[in-house]
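Written below as structure tokens is the structure these notes are about.
All protein chains but one are shown in place.
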Amino acid sequence: MTTICFIGLGHMGNPMVRNLLKAGHTVKVFDVVPEAMQALKSEGAIPATSPQDAAKEASLIFTMLQTGEQVLKTCLGEQGIFTQLASSALYIDSSSIEIKATQQLHQEAKQRKLGMLDAPVSGGVAGAEAATLTIMVGGEEKDFEQAKPTLELLGKKIVYAGPGGNGQAAKICNNLILGISMIAVCEGFSLAEKLGLDLKKFFEISSNASGQCWSMTHYCPAPGIIDKAPSNQAYQPGFMAKMMLKDLRLAQHAAEQTQALIPLGAEAAELYSLFISQGNGELDFSAIMKFIKGLK
Amino acid sequence: MTTICFIGLGHMGNPMVRNLLKAGHTVKVFDVVPEAMQALKSEGAIPATSPQDAAKEASLIFTMLQTGEQVLKTCLGEQGIFTQLASSALYIDSSSIEIKATQQLHQEAKQRKLGMLDAPVSGGVAGAEAATLTIMVGGEEKDFEQAKPTLELLGKKIVYAGPGGNGQAAKICNNLILGISMIAVCEGFSLAEKLGLDLKKFFEISSNASGQCWSMTHYCPAPGIIDKAPSNQAYQPGFMAKMMLKDLRLAQHAAEQTQALIPLGAEAAELYSLFISQGNGELDFSAIMKFIKGLK
Amino acid sequence: MTTICFIGLGHMGNPMVRNLLKAGHTVKVFDVVPEAMQALKSEGAIPATSPQDAAKEASLIFTMLQTGEQVLKTCLGEQGIFTQLASSALYIDSSSIEIKATQQLHQEAKQRKLGMLDAPVSGGVAGAEAATLTIMVGGEEKDFEQAKPTLELLGKKIVYAGPGGNGQAAKICNNLILGISMIAVCEGFSLAEKLGLDLKKFFEISSNASGQCWSMTHYCPAPGIIDKAPSNQAYQPGFMAKMMLKDLRLAQHAAEQTQALIPLGAEAAELYSLFISQGNGELDFSAIMKFIKGLK
Partner (left out) sequence: MTTICFIGLGHMGNPMVRNLLKAGHTVKVFDVVPEAMQALKSEGAIPATSPQDAAKEASLIFTMLQTGEQVLKTCLGEQGIFTQLASSALYIDSSSIEIKATQQLHQEAKQRKLGMLDAPVSGGVAGAEAATLTIMVGGEEKDFEQAKPTLELLGKKIVYAGPGGNGQAAKICNNLILGISMIAVCEGFSLAEKLGLDLKKFFEISSNASGQCWSMTHYCPAPGIIDKAPSNQAYQPGFMAKMMLKDLRLAQHAAEQTQALIPLGAEAAELYSLFISQGNGELDFSAIMKFIKGLK
């Protein structure tokens, strides 16, 4: 079994580490919050004193952090882990971060002849716990093949998206479509209800017609349609509204950088912002249904 | 075989009448354009001198017109066909019109004890020709049962949506979602391309993930993905951009009337308007991909 | 002194009639709410039994109603006042209504050789009471000259906008700009505050720079800047948010009819709708500042 380094032990990192430990790996962990390390010690993880300490000697190094700035700081500079990695080591960033930051990391890794994959995940905390995440991976194909068996301990669908940066790109573009289509479904169901349609009837019609989308058929924001959807659990997440907003902001930054046009994406981001500004950021993102229905 | 009256012989009405004739029905037809009637005479249709002339003695009366005003004018008033209908006759409006107009027609029909269904269709000219339309029907269930065998000559999926008006409502709400999600997919694919993703790869990922929607998997606006999609036929319709805009305007009017909120629907309508204002109204609605990609 | 007919005695009509009475005119009034007529009887107005009863024998006939449908119903048809007017009479509609309805009324008036002006007002209830309304007038110039002395009893700025319909058009286009620029000012001041600018300082800068607009310099939505602005009276109207939404909807309908593009107007309408959906319709329209600041 390999020695794995895992930096970033939050809501997502914690269960991911547990899954690596379950499979028998040695996992050295680091987090700026000491309690987060302690919580995993009893499971068998080895707390480190710094990112560099965690990274040295590991053959696979994961980061699962919140922002591009955090990842850049962890990897680069004199205190960065890139100075510690063996040339045979493979660095995997599973954070969801700016395209620009990912590109910078790949470039630095290349210059140092380090292997690197960007491997953001989707599926939320539940997916991390159940090891059913979807993981979209960018980097060299041989590195992907090397990482795959380990990634399969963390998720169910491990997809190779292409060269470095394409993992982040795929996630951002997918979630751009998701964020918009979720509001589209909210608007359709809200209007349907006000026009006197029975919502189960409307679902039956539209899910078999050109309005069909994942937001409707797997995660319907109107209660009473899809049993397991957050709309039937008082909109407990699932995938928090503020995380969806984060991803839409990543899409906006990527669009700015590449001069792509995403007018509905921008509008969707504003709607989530308005919704969140009223204190709803930790509800599931499908709770924007309440906003569209005119409820406070 | 019944005698059927069909008023409105445009792109949609013409092939619908042909399908009724093929099944052996007697069809009396009317259109304000005499040539439109002549074109169907050789197929066996019987031209009438007025809507009233076409409607009297028929047991099923169809209208397939462009606007609510046209339908109201055809049905109501001294010259309207409602004055001519036998109490056993059933009136079916297959036009896509304002909810308000549909509601007024149902009310007037009720007062006169006439049977009425609103039965807008989706599937476009190709669907009308191939008799593969989806038909969403509102009205009393017994009237639906009576009309069903005839509607099955015109379409493949005949759905009962509920009481009077619900056929229009279902179509409007479905197309609201469709109009938005189509642009969402354009934005996602355009951004993906600019970020260097292979679009086939991105399709493979997103169509199996939370971004999936009918606009992507059945009608992908990026060429090279779905063979039969208009994007692979130089965006020849299909479903014209100006017809999508019409449906989004119907959604806006319905939302105004019921105080529903459709912010992304409003934004999508503006984007189609901008696109159409540059001379693109008769392209397929998925051609808005070109606009999102920044092409003139 | 002339005999004037005034139909529609709501918040605006009531003070307008008082001003006409004060000037010594005989005013016959009608409203569907009997109490509204009684309230003016003691002031000297003469209640009528119907619109037709009010209109006959008057030389100037005003309507001040809420919707185009109400005005059309009052004027046209067998029960309409147009059947009662002398050819020397002049009909003035001061309601804010659809361009399409105004155009229809002008057309009908022309066919009957009746004089007509569309003369919507701005200035709100306070302006109506103080006779300081701005009145934008469309119609023939000679009719404008005839009406002017009377209109000057009601407002301070009486502007001739051009042929029939241009009064409504001018008001709609002005309020379109107003509705958008109000939100622009809210966004600018809200962002300025969050960035740590002193708002009085920012006002001093921007009101003397390219961001200057009436919404800022006469009606600033941030409290503490313009003494008399509703923002300093707990956002009591003034001009209600729901009335601004009505005007933006009129702009959207006019844009649809003429294929004009008003993307920011559409977006502003959606923002007012969202704001109103949370129970704020009767606050001043500048209260949308609260929504932009993220308050419930």
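A few notes on this one:
All chains are identified by letter, namely A, B and C, in their written order; residue positions are counted from 1 within each chain.
Simple rule for what comes next: a residue touches a chain if its C-beta (ideal position, glycine included) is under 8 Å from a C-beta of that chain, and two chains touch if they have at least 3 such contacts.
Everything numeric in this text was worked out from a predicted model, so none of it was measured.
Touch with the chain that is not drawn comes from one residue among C:G10, C:P47, C:G80 or C:G162, which is C:G162. Within the complete assembly, A:A269 is the residue of A:I135, A:A161, A:A269 or A:I292 that touches the hidden chain. The chain that is not drawn here is touched, among residues C:N19, C:Q52, C:S122 or C:S273, by C:S122. Interface note: of C:I81, C:M136 or C:L283, the residue touching the hidden chain in the full complex is C:M136. Even with one chain removed from view, subunit B keeps its contact list with that chain: residues 267, 274, 277-279, 291, 293-296.
Residues of subunit C in contact with the chain left out of this view: 99, 122, 134, 136, 157, 159, 161-163, 165-166, 169-170, 172-178, 180-181, 183-185, 187-192, 194-198, 201-202, 204-206, 208-216, 218-219, 251, 254-255, 258-265, 267-268, 271, 292-294. Although one chain is not shown, part of subunit A still touches it, namely residues 249, 252, 256, 259, 261-263, 266-267, 269-271, 273-274, 277.
The definition used in the following text is that only the chains that are shown with their structure count from here on.
A straight line joining the Cα centres of subunit A and subunit C is 51 Å long.
Centre-to-centre, using mean CA coordinates, subunit B is 38 Å away from subunit C. With each centre defined as the average position of its C-alpha atoms, the distance from subunit A to subunit B rounds to 39 Å. In subunit C, 267, 274, 277 are the positions where the chain touches two or more neighbouring chains simultaneously.
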